[in-house]
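Some chains omitted; the rest stay in position.
Labels run A and B following the written order; every chain starts at residue 1.
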Amino acid sequence: MRPVRLGMVGGGSGAFIGAVHRIAARMDGQFVLVAGALSSDADRAAASAAELGIRSYDSFHEMVRAEAAREDGIEAVSIVTPNHLHAAPAAAFLRAGIHVICDKPLAATPEQAQQIAEAARASGAHFFLTHNYCAMPMVREARALVAEGALGKIRLVQVEYLQGWLADQPDSKQAEWRADPARAGAGAIADIGTHAWQLAQFVTGQTPATLSADLSSMVAGRVVDDDARIALRYASGAKGGIWISQVAVGQENGLSLRIFGTEGALEWRLPDPERLILSPKDGPARILTRAQDRSASFRTPPGHPEGYLEGFSNIYLDIASIIRRDSRLLDRVPGLDAGLSGMAFIAAAQASSARDGAWVEVGS
Amino acid sequence: MRPVRLGMVGGGSGAFIGAVHRIAARMDGQFVLVAGALSSDADRAAASAAELGIRSYDSFHEMVRAEAAREDGIEAVSIVTPNHLHAAPAAAFLRAGIHVICDKPLAATPEQAQQIAEAARASGAHFFLTHNYCAMPMVREARALVAEGALGKIRLVQVEYLQGWLADQPDSKQAEWRADPARAGAGAIADIGTHAWQLAQFVTGQTPATLSADLSSMVAGRVVDDDARIALRYASGAKGGIWISQVAVGQENGLSLRIFGTEGALEWRLPDPERLILSPKDGPARILTRAQDRSASFRTPPGHPEGYLEGFSNIYLDIASIIRRDSRLLDRVPGLDAGLSGMAFIAAAQASSARDGAWVEVGS
């Protein structure tokens, strides 16, 4: 099948997430990267594009215009800029009828989020948000198990996302813009909190009604939050918690999800991503692996460890199918709704924390 | 060395924790059980005592009187009754100058706690509270590491204590009195929450200043709490969380402790009790075992798994030494202060939850 022609905004040499998107687009051969506005620095943009052997643009404005005009222009674009620079290019490409694959979170401000929402709703093109963890095989299997009632009625949901890389004031490029409220929108709750929020939502199929948050800035001089402890209440009566931290020394990328229901429990941990522990109320726990995954979201037999990049690629693979008109997969690829829900989560968490943990409704 | 003569109140045949105390008292040969008021049911008391080959009393009143009068009367007594029946015997034995080893929590009500406190302060005898987990070797080593600064300044403390045995309405004797507010004082927060509270306190050497709690009763018809999510704030600026549950299906006895500081982190989990993970801020995590434990709180070489009963026995072993006038060990055996702190924790958690999670000071 002919690969989908892809462009990229952001992701010049040295950028972490841009390289990840390129690998994800490449892994299954369903995309070919042909154009990019890879950096706000024109020289760096050109050099990065030359290295990749793609058409280079000085700005996304120019890129939209030129690519939309080409017979062989891009069909989709990946936006991998800092959070405050998602909205403008996303809206522009959507308006040009080009599918948008946007890194999370949706935006740095509600206004920017609104801008994307309007453009997406008005566009015939798709908008995708790369909450990659929900595309890992055992997470998809977890969702299937919940949906079919393996846990009974859900009572407790606990998500943790713990990292330690911001325990001090680092001076890396990646750390820098994340520490600036104007560019990042928020700190850890935006960067990793939205992943945690989406993961719980994806697997349980439920969204908390209210939350109570305690955001902290543990490092002297830091303006944004770097640790948050958030209690959740669901309309169903279930309770939950999200604990995120970027000052949790020794934790590399400790995302985990635990769900307890009336009939059973599930546990999944990113550092051991190919095992899903299912504990029925009675009887021994079971170690599910890809041999039990019914979504077939993998490339190799069980026991050949797949991980982060393969999960990310699963999203790109689904996107390629959707672009080719397989709309059934829309159900499992995060898009505008997930993005808006993440923004509502950030807003509610900040509002609650500002009111010393008062319970706040999560808007939609 | 002559073993210490021990009595017991409660713990008739079929009781879980009474049998545990007897094993703990026996394991190192430092105690000899000689007398008991083992049940409020006189026949059962007599039969249980006969089986153990000890002097039997119909009530603790009678037992205090008789034992205090004997030349070879008991020197210490273990109180293993339901929570609301700790205070009266504890006070009576303390007044008679007999050391008291009391199961946790201290009492079912503040008034009962106060009764014990007054008796303990007025007595020349010791009062001990069996928060057994803090006597496990790797927990003692964790405390030593924190004390010597291996973690730097503590930022985050997280304790979980998850069980699933009350996910339904069980009809066991042990479940029954725990479900009655009058006898238990509270639900999960009293039964396992106080363990979690004391564990964090023991290892960190700090007590949270305020807390915000969300207590739940997840099972229809249950009056007491069976799940609680509690946020903690320390005077030092550290934050913490306690999550306890007795409806966490699939969890047998999931106690765990994680502490993150500016220089390193510690993780300990009861299901794997002989390993303590120390993660320095830089460099690889280290798996500490009893080979690194400096408290020497064990009986066998590293690699010969010791667990719950040995930890419990460590408390009895220390108590025997203290009774024989080694007061240095008082520092690591929980007593009245730990008990009162646990009561203050329960009260604060209930008060906060009643006010929808408002931050409440933890009294002392």
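Here is the rule we go by: a residue touches a chain if its C-beta (ideal position, glycine included) is under 8 Å from a C-beta of that chain, and two chains touch if they have at least 3 such contacts.
Bear in mind the structure is a predicted one, so any value in this text is a computation, not a measurement.
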Overall copies of the shared sequence [whole complex; 2 in view]
4
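The criterion applied here is as follows: only the chains that are shown with their structure count from here on.
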Taking the mean of the CA coordinates per chain, how far is chain A from chain B in Å?
43
Counting only contacts in the complex, chain B reaches chain A at residues 155-156, 158, 164, 167-168, 212, 214, 216, 218, 227, 229, 231, 233, 237, 239, 241, 243, 245, 247-251, 260-265, 277, 279-281, 285, 356-359
